[in-house]
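Heads up, the thing below is written out as structure tokens.
What follows is chain A.
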Amino acid sequence: QSVKIGVAAPFTGPAASYGENIKSGVETKVAEINAGGGINGTPVEAVYFDELCDPKEAATVAPRIVRDRAIVGVVGHVCSSAHLAALPNYVRSGMPVISPTATNVTIGEQNADRAGRVWSFRNVYLDDYQGQFLARYAKEVLGLERIAVFYENNDYGIGLKDAFIKEAAAAGLTVVGSEGYVKGATDFTPQLTKLRGGNPDGLFISGYYNEGALIAAQAANLGMQIIKFGADGLDNVDYIALGGAAADNTYMTVPFLAAAAPEQAQTFIRTFEEKYRRDLDWMSANAYDAMGMFAAAVAAVGPDRAKIRDYLAAIDAPEKAYEGITGPTYFNAKGDPEKMAFVKMVKDGKFTAAPQQMR
Partner candidate 1 sequence: MTPLLELDRISKRFGGLHALADVSFTVACGEILGLIGPNGAGKTTLFNCISGLHPPSSGTILYAGSGGLMRINGRKPEQMTALGIARTFQNIRLFNSLTVLDNVRIARHCRTHANFVRAVLRTRFQRAEEQAIVEAAMERLRFVGLAHHALADAGNLAYGDQRRLEIARALATEPRLLLLDEPAAGMNPRETRRLVDLIQAIVATGVTVILIEHDMKLVMSICRRLVVLDHGTHIAEGPPAAIRENPRVIEAYLGRGAVHA
Partner candidate 2 sequence: MVAQAKRLLPVAGVLLLTYPLWPGASEYVLHVMTLALVYMVLAMGLNIVPGFCGLLDLGYVGFYGIGAYTAGLLTIHYDLSFWVIVPLAALNGALWGALLGAPTLRLTGDYFAIVTFGFSELVVLFLTNEIWLTRGPLGLPGIAPITLNLSWLHPQWYFEFYGKAPNFYLAALLVAGVYFVMTRLEDSRLGRAWYAIREDPLAAACCGVDILRYKVIAFAISAAIGAMGGCFYARWSMFLSPDMFKFWESFLVLCMVVLGGLGNIKGALVGAAILVCLGELLREGLGAVGLPPETRFMAYGLIMVLIMRFRPAGLFPAIAASGRANPLLAALSRRIAAGDFAGDRGDNRDTPA
Partner candidate 3 sequence: MLELKEVQAFYGTIQALKGVTLEVNAGEIVCLIGANGAGKSTTLMAISSVVPVGGGTIAYDGRDITRLATDRVVALGITQVPEGRMIFPDLTVLENLRMGAYLRRDRAALKADEAHALDLFPILKERRKQLGGTLSGGEQQMLAIARALMARPRLLLLDEPSLGLAPIVVEHIFEVITRINTEGTTLLLVEQNAQMALQVAHRGYVLETGRVVISGTAADLLADPRVQEAYLGMDMA
């Protein structure tokens, strides 16, 4: 017998690469636990469910996961909309979930059952936290004045952008233009051409690394040699691979910095990079930690969904925080995380810690 944890993510379709990230994080953690003799002697098994980041698929997968009594927790979903669609199932049938990536603010309002018990947690920052953080960082640390905003037209991009624009106004930044794009787009020149007209000195890319890299590259082609910054969505080696030289001078908030990471993280990073032959990304790191939290919960209260939920809900203060590789994490009453952000940048084709961090 083994302890089963469900992993719901897109493994096919346009968002499949995010699923791959999640899978590698989870796989590493599972291997690590099992190598250490499992949880109190029982091996852990991750069961993967493909949901294409599609709400309808997610809503179908959810009861499928719930049906398997051996599954005591779910790491997922990746996309907020899929998460929201699956949520009613988890809440109704009492299944604890930790999403390593779903950042939409609304989730915190939909995740409690009628008794007020929260079933869905996440160890990723919310959109508004990062958005606000970035606005202040741009003004105070980077010293920017005129910002062009380019956002992906999905929950993540919009949430982030809205928070940023709001805070930017408060911090005294000028937003010279705000343009959107859809997932999977490859041509951003029209929007960039338009943004260029506002003479920005900074470009806020509110989206993910795939498109972000192309945006950086196409901006460079249009002669926009400006500072780019974004949130954790940009944090992936592919950003540099796809963006090439244009990726330089990009700042991004990340949940953890290898340099600032605790000792246990260093081993993890090494194992990960050896196994997958690429730099660690935050999605994998968060997934690794989410899996870790479940492991800790099962170790403490046994493989019981309700008890695991109670265990997770009880991690509600800094002193009770779970010490993962992404730093200490604890949840507020809505199941949302309280974590701090680090800033990382691309310099000479490599990720390094930004010279100046901000509290």
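Candidate entries met the following condition: all candidates are chains of the complex that A comes from, given by their letters.
The rule is simple: a residue touches a chain if its C-beta (ideal position, glycine included) is under 8 Å from a C-beta of that chain, and two chains touch if they have at least 3 such contacts; residues count from 1.
Remember, predicted model here, so these are calculated numbers, not experimental data.
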| item | value |
| --- | --- |
| Neighbour of chain A by the touch rule, complex-wide, chosen among 1, 2 or 3 | 2 |
| Contacting residues of chain A [partner candidate 2, same complex] | 11-13, 16, 48-50, 53-56, 59-60, 63-64, 66-67, 80-81, 84-85, 87-89, 92-93, 104, 106, 109-110, 153-155, 157-159, 180, 182 |
